[in-house]
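Omission of a single protein chain aside, the complex is shown with its protein chains in their original locations.
Note that the chains take the letters A, B and C in the order they are written out, and that residue 1 is the start of every chain.
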Amino acid sequence: MNPAHEGRAGLAAVFVSVVQRDLLLAVRRRADVLTSFFFFIIVVSLFPLGVGPEPNTLREIAPGVVWVAALLASMLALQRLLASDYADGTLEQLALSAQPLTLLVLAKILAHWLVTGIPLVLIAPLLGLQFDLPVEGLVAMTAGLLLGTPVLSLVGAIGAALTLGVRGAGGLVALLVLPLYIPVLIFGAGAVSAAVSGQSVEGHMSLLAAFLLFSLAAAPWASAAAIRIAVE
Amino acid sequence: MELNIWRFASPQVIYPIAGRMVPVFMALAALFTLAGLYIAFFVAPTDFQQGESYRIIFIHVPAAWMSMLIYLVMAFWCAVGMIMNTRLSFMMALALAPTGAFMTFIALWTGALWGKPTWGTWWVWDARLTSELILLFLYVGFMSLHAAIDDVRRADRAAGLLALVGVVNVPIIYFSVQWWNTLHQGASVSLTRAPSMASTMLAGMLVMTIAAWMYGIAMSLMRLRTIVLEREADSDWVQELFASPACGAKA
Amino acid sequence: MRGQRRLFGDLNFRVPPGEALWVSGPNGSGKTSLLRMLCTLLAPEAGEVRWRGRPVRSLGEAYRAELVYLGHAPAVKDDLSGLENLRFALAQEGRRVSEAALVDALRSFGLAGREDLPARVLSQGQRRRVSLARLLFCGDRPLWILDEPLTALDAQAVELVRALISGHLGRDGLVVLTSHQEVDLSGVKVQQLRMVG
Partner (left out) sequence: MNWGSAAEFFAMGGYATYVWGSYAVSVLVIVGELLLHGRRRRTCLRRLGRRVRPEKNPS
C-alpha cells in the first residue's frame, strides 16, 4: 500500500513514531535532560545568595527569578532538539517524508517539551517555597509555566532551526530567541505577582493561552521553513 | 513589460542607478537637516514646562520612527526575496539593517539624555524606550545570524525568515511592554508625549523626519552598492568595470 | 549554485522507467548537489525537475512519497541500535514492520548478531548497511536516489546492493546513483551522466 494514500492514519502513525523516537533518544541521553533541569534549580537557588535571605525581598523577586531561569533552562536544552539530527542526516530524511514537515517538527517540539518543559513545571512550586511564596503564588506560577513552557519550546525551535550547523550556535540562539520570549516572561511573571497581591490572574492566563495558540499555529511552520533552508 | 521589471532586479542594472541616486538623496538629507535644525533651535519656542531640554525631541523622535520604519522595510525586502527568490532583495535588506541599528542606538541614547533632566534618571523604563531596546536586539540578532552562516544563499534566507518572525512579534512585544509599563508604574508619563505640540515644534520634527528618511535611503543605497560589488566580485561585469587602468576610481 | 560558484549549467536529461542513471565525475563537480536537487532538498537556481511530466515543486509531498533518498550521511542515530534505527526509519514512512522482518533484513546485510548494538560502535560500512537495509522494504517507491551507495562496502554487500538495484529496475523502478567505480547492472540500460569538474 503506497504510503501517500494512507492519509490521516499515516500521519498519526508517523507523528507518534517521531515523538517515540525522540523520547527514546532523550532516555538514552539522560545526562542532557538532567543538566537543563539542574541548571534551572541552581540558577533559581543562586539568587537568594546574591540578594540576601530577607523573605520580603525574595517574595518580591521570586516570579521574575523563576521565570527567567525557566527561559534560560529551556533555551539551554534547545540545542538537542535538532542539532544531532542535522549532523547525522536524519533531519533531511524527515524533510523528505511524505507527511508535512510542519507536523513532524511539531512532534519533535512536543517530545522536547515533555522532556524539558514538564520537569520545570513540576519542580517550580518547590522552588517557589524557597522564596516563601504563598500558595496562590505557587498555583499561578505552575499554571503559568504549564502554558508558557510550550511556547518556549515552540519559539525556541525556530531559533534552533535557523542556527543549525552554524558555529557559535549556542550563544546565537539566545540572541535570536530571548527577545521573542519577552511577552511570555512579562505575563508569566506578572501572573505570579498578581496572584501574590490578591489580584485576579484571569487576564494573564488568557494571554498566555493566546500566545500558546498563536505559536502553536505559527512556530512549527516557521521552523519547518528554517529547516528546509538549513538542509539545502 | 514583464521583462523590464526583472531587468531592474539584477544587481548589474541597479549598481549604476543607485550610484546616481546616492548623491541626490545625501544632498536632500543635508538640506532637510539644516532646515530642520533651524526650525528646532531658532523657530520653535521654549517649552513652558521642560524649558530647552525638550529640543532633544527633534532628533529622538525621527530616529525612533526611522528605526521602526527601517525594520518594516527590511522585513518587506526579506519577504520579497523569499517569495521571488531574487538575491537583490536580500542584499537590500542587508544594506538597511546597519542603518536601522544605528538609528535605534541614536534613539536610545537621546532618550536617556532626555530622561535625565526630565525624570532625573538616565534610563527610564518607558514603554517606548524599552521596545526600542528590544528592537535593537532584533537588529543585532538579524545581523549576527547573517554573519554566522558562511553560505551566502542560506544566510540570506535564514536571516530573512528571522526578520519575518521578528516583524510578526514586534507588535506583540510592544503591546506586552506597554501593558507591563502601565501596570508597574501606575499612570507613567510617557516620555515622548511631549506637552502641547506647538505647530512649529511639529513642523521641526517632520522636517527632521524627512531628513532622516533621505539619509536612510542614501546610506542603504550606498551600502547596497558595496554589497553588490562584494558578492558579484567574480562576475564579468564587475571585472570589466575594474579592468580599466583607472582601476574603478570612477565607478 | 553552491556558495557563489555555479556548479553546473544547461543540464538536460530524461530517465524513463526501468532505467538507471549513473552520475559520475570528480569530487566537487556537483554530483551530490544534483541528487539533492532531484529529491527537492536543494532548489535549482534555474530550470526545474519534473516527475511524470509535472514539476516536483508543485507536487510537493506526493512526489516525496514516491522516492527514497540515501545521502552521504547514513542517517543513523548513534544512540539507537541498528534494529531501532531501521524500525524508526521505516515507521517514518508509515510502514509497520515486524521485528522478525527487521532482523532478517539486517542479517541479509551481514549484520547478524549486531542488530542490538548501539550504532555508535558500528563501523562506517556497517552503518551504511543499516541505512541500505531500508531499500529491502521500499520496493513500492518507484524512484531511488542513492548517493555513493557502494562506498565502504565489502564485496558481498556490493553484490547485494547490485542485485537490489537490478531487481528494482526490473519492476520498472528508477534508480539514480553516484559512484566512483563502474556499476555493471547486467542487461539493464544505464545512462551515464559525466559531470565535469
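Definition applied: a contact is a pair of C-beta atoms (placed from the backbone, for glycine too) under 8 Å apart; a residue touches a chain by one contact, two chains touch by 3 or more.
Worth saying up front: this structure is predicted, and the values here are computed from it rather than measured.
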Who does the absent chain touch among those shown? B
Across the whole complex, the chain not displayed is touched by chain B residues 41-42, 44-46, 51-53, 55-56, 59-60, 63, 98-99, 102, 105-106, 109-110, 113-114, 116-117, 215, 219, 222-223, 225-226, 229-230, 233-234, 238-239, 242-243, 247-248
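Quick note on the criterion: only the chains that are shown with their structure count from here on.
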Distance between the CA centroids of chain A and chain B (whole Å) is 33
Take the average of all CA coordinates in chain A, do the same for chain C, and state the distance between these two points in whole angstrom. 35
Which positions in chain C are in touch with at least two other chains? 43
Touching at least two other chains at once: which residues of chain B meet that condition? 153
Help me check something: in the complex, which residues belonging to chain A touch chain C? 1-4, 6, 10, 13-14, 17-18, 20-21, 24-25, 28-29, 84-85, 87-90, 92-100, 231-232
So in the complex, the part of chain C that touches chain A is made up of which residues? 36, 39-43, 61-62, 64-67, 69, 71-80, 84, 88-89, 91-96, 140-141
Chain B partner, complex, touching residues on chain A are 158, 162-163, 166-169, 172, 175-176, 178-180, 182-183, 186-187, 190, 211, 214, 218, 222, 225-226, 229-230, 232
